[in-house]
Every structure is written in structure tokens, then in C-alpha cells.
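Dumping the structure here so I can ask a few things about it.
Of the protein chains in this complex, one is absent; all others appear in place.
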Amino acid sequence: MSALPASVVEDGTTTAVTMAGALNAALRDAMEADADVVVFGEDVGPLGGVFRVTDGLHDRFGEKRIWDSPLAEAGIVGTAVGMAMYGLRPVVEMQFDAFSYPAFEQVVSHVAKMRNRTRGVVSLPLVIRIPYAGDIGGVEHHSDSSEAYWTATPGLTVVTPSNPADAYSMLRAAIASDDPVVFMEPKSRYWSKQSLSLPVETAPMDRAVVLREGTDVTLIAYGPTVRTALAAADAGAAEGLSIEVVDLRSLSPFDDETVGASVRKTGRAAIIHEAAQFGGYGAEVAARVTERNFFHLAAPVLRIAGFDVPYPSPKLEEYFLPTPERVLNALASWEW
Amino acid sequence: MSALPASVVEDGTTTAVTMAGALNAALRDAMEADADVVVFGEDVGPLGGVFRVTDGLHDRFGEKRIWDSPLAEAGIVGTAVGMAMYGLRPVVEMQFDAFSYPAFEQVVSHVAKMRNRTRGVVSLPLVIRIPYAGDIGGVEHHSDSSEAYWTATPGLTVVTPSNPADAYSMLRAAIASDDPVVFMEPKSRYWSKQSLSLPVETAPMDRAVVLREGTDVTLIAYGPTVRTALAAADAGAAEGLSIEVVDLRSLSPFDDETVGASVRKTGRAAIIHEAAQFGGYGAEVAARVTERNFFHLAAPVLRIAGFDVPYPSPKLEEYFLPTPERVLNALASWEW
Amino acid sequence: MCIFSDAPSARSTVSHDGHMTLNVERADSRTLPSLKPLRLLDNAGHAVSGAETGGFALPDLETLLGLYRRMVIARRFDVQVTALTRQGRLATFPSALGQEACEIGAVSALRREDWLFPTYRDTIALLTRGVDPAELLAQFRGDWHSGFDQKAHRCASQSTPLATQALHAVGLAHAARLRRDPIVALTFLGDGSTSEGDAHEAFNFAAVWQTPTVFVVQNNQFAISVPLSKQTRARTIADKAVGYGMPGYHVDGNDVAAMYAVTSAAVDRARAGDGPTLIEGLTYRIEAHTNSDDPTRYRDKRDVEHWKRRDPIERLERYLVSEGALTEDVRAEITAAAEELAATTRDAMNTEVEHDPLELFRHVYGTPRAALAEQRDALAAELAGRPGGAE
Partner (left out) sequence: MCIFSDAPSARSTVSHDGHMTLNVERADSRTLPSLKPLRLLDNAGHAVSGAETGGFALPDLETLLGLYRRMVIARRFDVQVTALTRQGRLATFPSALGQEACEIGAVSALRREDWLFPTYRDTIALLTRGVDPAELLAQFRGDWHSGFDQKAHRCASQSTPLATQALHAVGLAHAARLRRDPIVALTFLGDGSTSEGDAHEAFNFAAVWQTPTVFVVQNNQFAISVPLSKQTRARTIADKAVGYGMPGYHVDGNDVAAMYAVTSAAVDRARAGDGPTLIEGLTYRIEAHTNSDDPTRYRDKRDVEHWKRRDPIERLERYLVSEGALTEDVRAEITAAAEELAATTRDAMNTEVEHDPLELFRHVYGTPRAALAEQRDALAAELAGRPGGAE
């Protein structure tokens, strides 16, 4: 796969768009384009969301298109299911990903299964936006990475952008999809900027992209850790290590083609994520990359992940989060 | 690790104990031994549970030790947390594992995190019994395998017996543990029998055991698929393939030592489970076995698992479930 | 196949005098439901008058005859399916024997364009909505998770995870309201299910959003083995409505006239934009929870006998006979229709349908997935007797 267009490289100019801004624009444009798109959740109305992703939309579209629901996540997802059954395209927000857990049954037992249950008669064009991961100094329950729960659930599509251009393009694609999409937004990247002219269309929502080419190792990342991977690639380059960075973008489905091509080229792979390593999404990545490319691998696929402990309090998160140094240390642990 | 004692081999004699019976005996003996052990949930009282695991206990111990709660799983787990904080040792039942999902937030945000949150001051000696997996002709939502959700959650201990002796011994150990334990009971094995004299103490709860020795391949299984693995080993033996069968017993923690020793001996490994393959527990097994034993492996670790679809309706489950034949086919796909 | 051509009109038969109309003021005045369940016919089949009726009027004879016909046919069906299940033709079946008045009274208040969100228990309500028996029973025979076309029938599938469907009903009703479609969504819940968080959230969302939703709680006094007293300490389940600021009705669930009248009023109210209503039908589960349950473990046979003597069909029959509306001709026609349906059902359940194992992969996603296609191909290869397939 080709790298993203130049516009996607961060440059910090004043015409820059933040990820929150790009998501906001995507919602606005989707609502403008299709009267069936409705947005609801906790504080998404007049406040514009605690991360300001829905800023200004209530003013623009009014209470019938975007509104504050009662404070109950199962209620939010459950009523969204009913709305989607009727043909609306609801986009709901879980305020933080630990607060999606009350909706777990609705997501797993209905959102994921409705289309299959009804033999394709009832599909649910529903987007569940989940701000996820840490590195924002959040207190307990504000920094979980819940992706492994969703990716282990057949029937869900799970995607996550790592930059504003993808945020815009992928959210539009998620809303346009007739399948339910869990749209995971890396909280720590909400304020990251990129010079961009909207609307923008990047690679298809279900494809990974090679963000940086390299020859020695394939470093697989997604969402918040893409930045870490790029930094590691920079630092690696300085040490003479040529790191190819793949941004997965789609966690389910997994883009075996793009990742496989890269791994077969480099012969080594590592995956970085914030969630705990044990049972984390990286296990699937390591397992399937190995299954499909075993005889091309010169070393086991490495997982550089959070420790197998609950996400720590703000003063300790720096020790928990994978850093570029930790990535390079891990790569150095291979026999080369 | 050594194989289980001979008594653990199924023999179908009349003095046999079923897994449901062994679990029942374990609860009875634990309640007898410790007045702090209380049991509650849906239909666990006079009915004795829909699988009869609590049969007779209400008569024996009365309403203050074992009772029917209102029908609400978050309520069951949430109140159990409070009871455990006070020093009781609650054992709660989720009627089927899809019905544990309403309790997801209580399990993930509290049960798993309480000890860590309170710096060890409040530990939760709590057992959540979850009948799981399929192969019982159950209609929708009655055959899920939810283990990947729990094993991806740091702070939980997750175990699953595959035979009556372990069922007894491990449930006693789970109740005795000061850590919260998700105790997963393979529904299809509830009626499997073993000649046994109770009480029985098998290997420690957190250890895997080699159930059958072999030299060509390590076949890793747990809960309901242990039977499949043993059948595959029988069939394999007939074809001249020597399969070593490891019963994991503990899913979290994972017994790296026992599994690693076996894999280093055979040089090949495969893992069987009923849950969908993508993001399933097998991914963790494959990833860590490979990480730790890469240069001993002659082939990639195989995953023989459910397809990446919702668990099917009764008439189709035979096509979904891993069979001994499917296991052998998969092993045959390796280059030998 | 819609087995009922003489569907009673969905228009309300309620007397709309000031006090009794279902309206916002009433909700806001926080009226407590009556402790004694509302009824229009007593157990002897006599029309009731006065306070006990809650101001609701007895539906006309034609409507009652239609309800009677539906109940008789539904019961015959229910008994037939239970028998087939005992013979092993179905994987499981939750009977609604004894609950016909709740099921049919409530669902008959809907128009064809309205939506129904049933539970596993409400097979006869779906039958009454016109779902074909074979398609209807596919779920319990184990052919597929749900066997009928939900959109065609405006019926959701029979929900297993308790109370979850109530939220879908609220969401769908809200969507319809946003589109200004004058339709209503009715959902059934069991007494036990009211303990679930989702029931609470559904009641609350509906009340806050004022969605056109009608909640019918069939209080059959048991959740599998657990009696109502272990489920709530409220005096009636309808009492819960107060906490949501919506009207609540405590109704004799074995009086189909009352169930029909109260539900019709609630449906009218919802359609008029005046928001949701909670209706409790007090009834009894005569059969076991499902065929795999053994109720002798937890309840007294004499209770069952007691409730059998309060049979909903017999009650209406007594009234119709006394009014001269149930002639032998009519009776014969109904019996014939019921027997015909039972025969059709027997035939359908005794006929194996073909199962395509590859359908496992067909409906999971609308957007095709390469990895799933690989698995499908692997299964196809396995079925064709070839080893491997993918990879």
C-alpha cells in the first residue's frame, strides 16, 4: 500500500486541523449530506461533548438531529439499535471507553448479531464512537483501551484513526457503512494537528497503510501508538535501523494483505499498543502474522504493550505507556 | 507436569460423578467448611440452578446462605463486590455466559480493579461461575464462549475445568482464593462422568497439566475442547501421529512453564477452542508460545477455533465446532 | 400467512371522560395504579361496572368475539408446539399457556404498521400478528436464530437477553416520531425482567423522550423458579410508572377485554404524541418455564389449579355464551381453524428443512471480508471431503 498523501504529514501550520476538529467536520458533513444521520449521547448537545467533537452541531442542526440523552450507556446503544432498525443512521458517543461497559450486552448480543440473526434483513448502520486509551493524565477509568473486547466479537467492524485526515475520512466511511462500526478515537491525539483541506478522502476504512517505508522490521501500530512508532522509526534510523511503520487503521477486519506484504519484505515484525499485553489485540496480530508468514520470519513477532495491570494513575502512566525507547529496546532483544 | 491420577480417566461406571455433581459437592463442602461462603444468583435456590449445580444446597443451608436474587446480573456481581468487601466469600452464578454481559462493567471496572485501586487493602474473595460454550443444542445466546473478554482484563483470574475431578478441586481452590476468580464451566461437560471419590485435590488451580504424553505435536485445549483434543490424539495415534495433550485449566495466569516444556519437546503446537478465532484466547496462546519458543518451533502455532461468526443455531453447530477431524486436518496442513 | 382476517379495529374503545383519559396531566398528577387489578369481565364472565373498570368500557361483542377466536387458536397452537417439543421436534419452547389474554389482548390493539418487540415467551403474539408458523418456530427448532422477515411483519425477533428489546422498541418509536410516522412500538416484558437495568433505562428514555412506546409487563408471577416476591417489593409492577412520570395500569391479565381496552388506550395515547404507558397484566404461567424446566421443584400444584380455574379463555367464553354471541356455528368454525393451524404446524415441524452450512458466513457483515471467505472456503472444502482449503 502507498503512503498517505503529503497533506497528512503533521506540520503545525496555522491552517491546521485537529483530530477533534476533523471528527467534528465529518459529523457536520455527514449530517448535512443525509437527514437520517442523528447524533446523541451524554453531553453531545449544547456542550459539544467533553472533547468538543460535537461542538456547534446542536446550534446548527437542532434538537431533533443531535441531543443529550439520559445518562445510561445501555440505553444509548439500545435505543440506537431501534433507530437503526427503523432506517436512521445513529452516531452515538460513549464518553470514555470504560463507560461503554454498561452497554456491553447491547453491543455484543445485539449490535454485533442483528444482521446475522435476521439473515441480512435488518442491518444496523450505527456508529459507536469511543474515545479510548490514555496519556491524557486522566484519573481511573478514563484511560482504558477496550479494543480487544470489540475485536473479539464477530459482527463488529472496529476502526481507529491515528491522524486528522483519517479521522475525517474514516468517520465519513463509518457513517456511510451499513454495518455497525465501533469507531475508536485516540484521546491523546484529539489535539494533534495536521494541515488539511476538508473534505478529504484517504485510504478505504478497512485497509492498513504503510506510513513509513523501511527494510529491517515492520512496526505495526494503530491509533495512539502510531506516533510512538514513527518516533521509534526516527530514532531507529539514527541508529541505522530501517523501520517500516504500518498504521492498521482497521482492527477488524485485519488487513492481512498490506501487513503480510510488509512482513514478508522485512522478515521481522512488532506490534505496539497501550492495552495490556495479555489477551490484547496484539496477540491476534502476532498470531496471524506468524500463521501466515512463518517461514518469512527471522524472529518471533514482538509485542510492545502495556503491562498486565490496570491502567495506572496519572503520575505513573509514563512508566506504563510504550515509548520509542522501549520499542527500540525490544527490537534490540532480537538476535539479529 | 504429570498426568492426572487414574481416577480422572472417564470410565462410565455406576459410581461415577458428573461435573455438575462435582461442582455441587465442591459448593456444599466449601459452604460446610466456611460460614462466610454464600451463594446467590438466578434460580440457584429451591430450583437448584438450571444446570442443577446448586441442587439441594438451599434445603441444606437455608435462605441466608444461598438464595435467589432479583433478575439482574450487574446487581448480582455488584452486590457480591460489596459482600466481599465486608469479608464474605460470595459465589455467584451467571446463568449462561451471554447473560454475564450486563455485569461487564462491574466485573471489569470493579472486580478486576478493586485490589489494585486500594493498594491491596480490599481484596475480593469472589467467585463468578459462568457456564460457557456450546454443543448443547442451545438457542441463540446460550452457547457463547466469553473467555477472551475476561482474560483480556488484568486483575482477573480465569480458570476452567475439563473433568469432574478438576471441577471439584478447582472450585474449592477458587473459593479459597483471596483473588476474584472467573470460574468457567463447560456446559457440554456438565453431564460427563468420572469415577471419583470426593473430596479430591488435583493439580494447583493455576497450573496446566499434560493429560496425554506425545512427541510430535503439543495440542493445547481447555474446558470443552479437551475431550476433542483427546479424541484427536486417539485418532492421530491410529495414523501414527503422537500428540501430546495439554489441558490449560488456568487461562489467566497462563502456565508458560508447562506449555513451554511440552512445546520445546515436540517443536509444534496447536490450540483448540470453541470461541471465534479472531481475537480469541488462542491468539494469546499462539503469540506467547511463539514469543517464548520461536527457535524451537518447526511450524507456526495453529489455531483450531470457531469461525469468525456468531455462534450458530442448534442445527448448524456441528459445522461450527472444532472436531477431531478438523484438528487432524489442520495438523496435516503443516509441512512436516 | 395472516391467519386472522377479522382483525378487530385498532381504534380505542376507551371512554374518554376527563378523569380517565390517558394524558400527560394524569402522569403529572402522579396517580398511583389501583392495587386491585382493573377488569371489565369477572371470572364468572360477568361484565364489571364501577371503579374496578378504571373507567374503561367493555369492547363490543364483535371485537370480543375476534379476541376469543384468536385466543382459542393461539392456545391450540401453543399446546401443539409443546407436544411437538416433547416429541423432540423443537430444541426448546417457552409456552404462554394461560397468558393468552395478555398476549392477544395487547397485540390486538396494534395496527399493522405498528411494531412489536416480543420475548421468547410471546410466540402466540407473533402468530396473531400473522407470522407463518414454520418461520416463527425456526428459532425454537434450531434452524436459525430468527426465522421470519422482521421488516415485513414489523415484528422484531423474539428476544432472549431479558429486557434488551425494550430499548429497541423505544429507539424505533423515537425514530418513527422523528420522521413523523404515526406508529407505535409495543414491547412485552416479563415480571422478572423488570429487575434488569435495561428495563429501567427503557422506561426512562421513553418517558423523557415521550416516545410512542407501550410497555406490557406480563406478570406471570415467576421468572423461571423465582417468585415475584423476590423480584420486587413494590405493591404492583405498575407502581414503577410513577418513578418515570408515565401512566401505569395494573390490569387483570386474564381478562382479555381489559387488556385490550387498556392497551388500545395506551396505543392511542402514544400515537397522539402523548408518550409511553406501562401496563402490567397480572396472569400466571400455567406450563413450565420451558420444556426443560421442572416446576414441581418450586411451586405448589394447587397454585396451578387455582389459576387454571381463572382461565382467560373460559372467562370470555362465559360472557360470549351468556350474550348469545358464541353460537355453535362460530364455535365450529373456530375449532376448525385451530385444528387446521395445528395440522399445518405439525406438518411443518415434522418436515426437516435443509440447512446450508455455508450460510454461517453469509449474513455476518454486509461488507464482504476476505478472512471470512477463507473460512467459508475451508468449510466448503471440508464438506467436500477435501482436507484443508484455505491457505
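Residue numbering begins at 1 within each chain, and the chains themselves are lettered A, B and C in the order written.
Keep in mind that, in the parts below, contacts are C-beta pairs under 8 Å (C-beta built on N, C-alpha and C of every residue); 3 or more make two chains touch, one makes a residue touch a chain.
Being a predicted model, the structure only gives us computed values, none of them experimental.
Displayed chains that the missing chain touches over the full complex: A, B, C (touch as defined at the top). Of the listed positions B:17, B:38 or B:196, the one in contact with the omitted chain in the full complex is B:38. Contact with the chain not shown here comes from a single listed residue; of B:88, B:231 or B:261, that residue is B:88. The chain that is not drawn here is touched, among residues B:19, B:72 or B:272, by B:72. For chain C, the list of residues touching the undisplayed chain reads 27-28, 30, 32, 195-201, 204, 207-208, 210, 230-235, 239-246. Residues of chain A that touch the chain left out of view are 42-43, 45-48, 50, 67-72, 74-75, 98-99, 101-102, 137-142, 278, 307-310, 312-316, 319-320, 325-326, 329, 332-333.
Residues of chain B that touch the chain left out of view are 38, 64, 69-70, 72, 74-75, 77-88, 90, 102, 105-106, 109-110, 113, 115-123, 154-155, 157, 177-179, 206, 253-254, 256-257, 291-292.
As a convention for this text, only the chains that are shown with their structure count from here on.
Greatest Cα centroid separation from chain B: this falls to C. The distance from the centre of chain B to the centre of chain C, with each centre set as the mean of the Cα atoms, comes to 37 Å. Inter-chain centre distance (chain A to chain C, centres taken as mean C-alpha positions): 41 Å. Within chain B, contacts with two or more other chains are made by residues 74, 98, 101-102, 140-141, 278, 307-310. Residue positions of chain C with contacts to 2 or more other chains are 144-146, 161, 197-198, 359, 364, 369, 371, 391.
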